[in-house]
Structure formats: structure tokens, C-alpha cells
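Note that one protein chain is taken out, while the other chains of the complex remain in position.
Our next item is chain A:
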């Protein structure tokens, strides 16, 4: 028996909900006639809009076209909205009588557990809860294998040591194992992945995307990730950070530290004078650099300890975030003297949702 539509996969994180939706493009006239009204309206609502409510957004540029899955052909859509809007979303599911569609709602991420009861009581929906790290890995490997509309999903930065001129270069994950997978969401999880189903969580850090945004909001009064990144792109962190040369006048030769290296993040802010003279943009930039470098440093240490040379960075922190992408590529390369390679993926934060979606299809194949 074929799995009935609609096909969704959902990843409910600490900050963002990621939703993938499969839009069948091979619907026959017969089917169209049989399609119940609310299923049709869901399909139309999702595919004819790129923004939903105040905060929901469809990442049109990420859409995967002409996928064939379980004998059906269609497009995979990528939608996100803040976790804060979760109750509104559930309410909508209730209003649209989603439960009458008898679909399985596959969900991963912490919210699958946190909101399970709300789905049940508010919308009469049962969630199929899935482990987020399983989903992340399965989704990542799947998207890499189907490629991004004919192009590679994966890329790295050529010439990472020169952050001004590093070039985004597509590549294939062809032989992906072992890899160190660094997932930067609100917090950070670092996994050593040896095969599709053999992995371990090496460590994690609470200094992640949530920290960047949270501190930026407190320091600059900004409200969104986009705003924070925009400010950061215009700021200069050396007004905020204390560099090696600020302490030693130049390089610290005794320990071969470059004068331009950051000695103390926000170190200049110990001085009132300096606090009074910096801009919000500088603060946002310093925040971004601090968080990014710290993740890079921990990832690098893990890679060395686990003896893995390929470091794959994913997660929504990297969305539209070229500053961090370049910094991570640079950090991996520079501190390992070229031993480590940083890889990135186009669908950054959606792999968990894709993984959940794949589980839905898998469950339909079983008798």
C-alpha cells in the first residue's frame, strides 16, 4: 500500500522548526478528483506561497525538483518557522482538520518530545518521534546522493587561508566516512560518523547559534538572525576584541602567535573608554567571530582526538552566513596546517527534517 499524502517531515529545534513537504507533480486527473478538499488546500497553500503567517518562510532556492520517491515524482519544499510559533502551527493543524487525513506525522528534534502532548490534545494528531541525530545523518546522506538539482550538494572553500578571496567550490561527498559532523543549531553537537548507522556524539557546546543571536539581541537590540548577521557584516571586531598585538605590540614570537590573532574576545570592553566608542555593528561582528572561532577550535580538537580529517559543518547558524563559513574553513586549514578540510552543505539546517521525511516513506514500505 502506498503511503497516503500529504508527505511531511518535521524537525522541531530549540529556535526553528524545519519542515519538508513533498509536492507530487504526477497527480493524475483521477487522483485530483479523489483528492479530499483539505489535502488539496494544504498543497495549494504551501506551494503557492513563499511566506506563511508572520514568520514562516519557504526557502525556494533550496527546492529539490523532480525527485522520485516511492514511485512518485515531485518536488521537495523546505519551510521554516520559529519554534515560538509552534502552538499557532498546531492550532492551524486543528483548524484544517489535519487529523482526518490519517497521515503519519514524522517529527524529530527536541520539540517532537516537548510538543507531542500538545499535538495530541490540540489537534488530535499522533507524532512518530524520531531520533534527531539518526535523522540528521540519514537526511544528509540522502540529499548528497540525489544531488541538488543536478549540482553537488557539498562544497568547500578553495584557498581558505585568504578569507578575502576564498572561492566556493562544489564537490562530492562520494566516500564520506569517517567524517566529523558539526551541527550548529541553537547549540552545537559534534558527531563522529563512521557509516550510515555507526556514529557517536563526541561532544557538544552550548555556545552556538542561539548564543550568537541571544547575546546580539541583548547587546544591540536587534530582533532577528538576519538583522544580526547584517550588522555583523558591516562591523569590525578588532575594536571590541583584544588582539595579540594589543598586548605584545606585535607577534608573540616566543609562542609563535601572530599579532592579528585574537587574544581576548571582548577584551577591549574591559575599558570604559572603549565601551563608549564602539558601534553595534562592531559588537555583532565580534560576537559572530567569537562564537564561530570557538566552534572551530572545539571541532578541530575533536577531529584530532578522533583522528578524522574531514569536518562537515551543517545547521542553520550557517544560513546566509558567509562570515562564519569562511572563518571555519580558515580555522580548520590554518590550525591544522592543511591537514583538516572543512566541508559545507547547501541545505544547511534541513537534514533532520529530510531524515524524518525519509522515515515516513520507509514506514510505508513495511508490510
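Note that in this section contacts are C-beta pairs under 8 Å (C-beta built on N, C-alpha and C of every residue); 3 or more make two chains touch, one makes a residue touch a chain; residues count from 1.
Following the convention adopted for this analysis, contacts and distances are computed from a predicted model.
From the set "glutaminyl-tRNA synthase (glutamine-hydrolyzing)", "4'-phosphopantetheine phosphatase", "Sorting nexin" or "AP complex subunit sigma", the protein name that UniProt assigns to the chain left out of the figure is "4'-phosphopantetheine phosphatase".
Shown as candidates are A:294, A:322 or A:336; the residue that touches the absent chain is A:294. Check A:207, A:284 or A:340 against the missing chain and you find that the one touching it is A:207. Considering A:58, A:77, A:138 or A:242, the position touching the chain not shown turns out to be A:242 (whole complex).
Interface note: of A:264, A:279 or A:322, the residue touching the hidden chain in the full complex is A:264.
The hidden chain makes contact, of the residues A:126, A:223 or A:236, with A:223. Counting over the whole complex, chain A has residues 13-15, 109-111, 113-116, 131, 133, 185-187, 201, 203, 205-211, 213-219, 221, 223, 240-242, 247, 254-255, 257, 261-273, 275, 283, 290, 293-294, 297-298, 301-302, 304-305 touching the chain that is not drawn.
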